[in-house]
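Just one protein chain is left out here, and the rest sit where they should.
== chain A ==
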Amino acid sequence: MAERGASGSGSSGDSLDKSITLPPDEIFRNLENAKRFAIDIGGSLTKLAYYSTVQHKVARVRSFDYSGKDAEQDHEPPYEISVQEEVTARLHFVKFENTYIEACLDFIKDHLVNTETKVIQATGGGAYKFKDLIEEKLRLRVDKEDVMTCLIKGCNFVLKNIPHEAFVYQKDSDPEFKFQTNHPNIFPYLLVNIGSGVSIVKVETEDRFEWIGGSSIGGGTFWGLGALLTKTKKFDELLHLASKGQHANVDMLVQDVYGGAHQTLGLSGNLIASSFGKSATADREFSKEDMAKSLLHMISNDIGQLACLYAKLHCLDRVYFGGFFIRGHPVTMRTITYSINFFSKGEVQALFLRHEGYLGAIGAFLKGAEQDNPNQYSWGENYAGSSGLMSSSPELCPTQRARSGTFDLLEMDRLERPLVNLPLLLDPSSYVPDTVDLTDDALARKYWLTCFEEALDGVVKRAVASQPGSVDAAERAEKFRQKYWSKLQTLRHQPFAYGTLTVRSLLDTREHCLNEFNFPDPYSKVKQKENGVALKCFPRVIRCLDALGWEERQLALVKGLLAGNVFDWGAKAVSDVLESDPQFGFEEAKMKLQERPWLVDSYSKWLQRLKGPPHKCALIFADNSGIDVILGVFPFVRELLSRGTEVILACNSGPALNDVTYCESLIVAERIAAMDPVVHSALREERLLLMQTGSSSPCLDLRYPKTPARTPGPPVRVRAAEGHSPLVGRLDKGLAVLVRERGADLVVIEGMGRAVHTNYYAALRCESLKLAVIKNSWLAERLGGRLFSVIFKYEVPAE
């Protein structure tokens, strides 16, 4: 069934490859639940889009009924973990060569269980050519959608939803891709689509765009004329030829006209005076490579020139290029970029898109889904399911490209609510969450990729261990290993494959891959155990703290926060210790800490501040489960509460490593409230609020504290548990709203992932405290310290 060939009569000519076999599990994923289809058939590539739901396991935690007498039994875990099935929405996009279209349609037909779907949105030049085939195979009515409308809808969609979608191409830098941070306002822009011809469209708003011009000299000219000149039939091969040619053998250059005098005249002799000007002779042979190169220059320059003329006329400085002529080909991106720089004298920026090939399919899909208003949602790229930007450079490896480029995937997960910025960011448009751009920093990139490779065995082991009852855990874990390993290898060779490469994106990719193979929370058991242990220590720690004088206590609280932060299973240096020494505890962690002065040490300033009036409201982003949150964060929270400061404690919505999740934090808070009257009353009086960040990442992007798909219901406010009453209150406003409402004037960000890998340089409108223990010797060295160096960064915004 998986390898169905096309069943046709064979009369349809050579365009369909009958013998193709598909590895369908990996291509048309989640087809069983597929609902809505759209297809974009171009000259050589078909892009299929469908909406589907993904059922996967999620770990849930549930509090025991502990109000009875056995509540504090020694060996009892503090709560129970159950694995549940959850359904989330996902968009799938598959790109393949037109030769596979029949085989693909057959496959889809055989696997399409859902029969509600009656219509398929189709766009692209080939839509009408394959209309009958689609209708016959899929029994779906083909609704044709306007090509350009789809393209622009798709373009708007990726620009809004995918971070690092757009990039500039820089020929001599390594890597050549420089990703742009998403502009808060994407309009207006110019879209130059270079298909067989060129369309130049001005996009002004979501729904308003205008075709302002075009040119017939486009990709079809390169291909058609190139095929005539070189007898080379394939587009990619032509590009490959062009990349090896010397255009000066064919073109008449300025120096050919002026002789050597161009230098004294200050002219660039290498400017082309006349494309193909030297070929006007019958008595010379020209190489295919040289002609292809000359043709490429001629067409790229021409398009660039026209694009600049249109940009100038309409006063636009951002021009996005798309179409099969561009489609990730470094050769054409290079010549187009050059041309734009030349003709605009640097005033116009040539931008390219990572998912350019999918724009039509995305747009057609959105057209079809209009009644569901898909634009009300935010979507995120799923790194596990997406192929990333294929480096299609023919210079690099033409044969490999032909293989790997055959099927290309993009998957996007739906997030339940639109993304919003944390209102406390000083300047959201210039905020870059990540501290180090690994795409730029080759040394750091090498280190971190190796680091993640080396940690992979441990993660696999942990994943298997987290599901002792599962028969196929080992097998799935192995699949996870292979998937993540291959992602890491891809990133080694193409660091730009998923946009800017960062420690955050490496961590997120790992989480996506784990989820993909149904390891929703490999650390659930570890967290459960550690939370249990830490809860038992809580009263003793509080007693010790309360016995201290005020000033001593402040330092102890901070040290506690830092020591707690040592317990990070994501850091290999720590996980090694924790694995080998089960007795390693809070006190041992304190010993590990660097003595003051710390690597970054503004503690004195902080202490000084504490002597002043209390903060109105503190927003705390917590890090790890167990000792970190219970013995580090909660005592600190408790002290703030005692000072009269309200506290919003924000935890991850979904699991990531051993980070404390929102659900876990609810239980932990409940248990602490039972032991501690300060926390108890604060919860009851809503002076302590537990919130979710919307994230499932060990890092933190303050632009998007969002409410995710995976948690049913709106964010939850905790009330102090009284008897059997449920912990769940109702609050249908997001974290951002709450922060604004409560007038938060202090942000505390804890942990390497949130305060060092990300946000280290984040500028906030209010006071902030960024603290972390550097649990990685390489990073410590880079920052000028050593393992277990302490970052304590207290910042007050300039007036």
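Just so it is clear, a contact is a pair of C-beta atoms (placed from the backbone, for glycine too) under 8 Å apart; a residue touches a chain by one contact, two chains touch by 3 or more; residues count from 1.
Rule of thumb we're sticking to: contacts and distances are computed from a predicted model.
Student: Per UniProt, what's the omitted chain called: "Cytoplasmic tRNA 2-thiolation protein 1", "Nuclear pore complex protein Nup85", "Pantothenate kinase 2" or "Centromere protein T"?
Tutor: "Pantothenate kinase 2"
Student: For the chain left out of this view, which of A:Asn98, A:Thr117 or A:Ser215 touches it?
Tutor: The missing chain is touched by A:Ser215.
Student: Any idea which of A:Ala242, A:Met291, A:Ala444 or A:Leu683 touches the chain not displayed?
Tutor: The missing chain is touched by A:Met291.
Student: Who touches the missing chain here, A:Val83, A:Met148 or A:Leu607?
Tutor: A:Met148
Student: Check each of A:Asp256, A:Asp372, A:Glu478 or A:Glu795 against the chain that is not shown and name the one that touches it.
Tutor: Answer from the full complex: A:Asp256 touches the omitted chain.
Student: Would you write out the residues of chain A that touch the absent chain, in ascending order?
Tutor: 43, 125, 128, 146, 148-149, 168, 171-172, 195-197, 199, 211, 213-221, 223-225, 227-229, 233, 247-248, 250-254, 256-262, 264-282, 286, 291, 297-298, 301-302, 305-306, 309-310, 312-313, 334-335, 337-339, 341-343, 345-350
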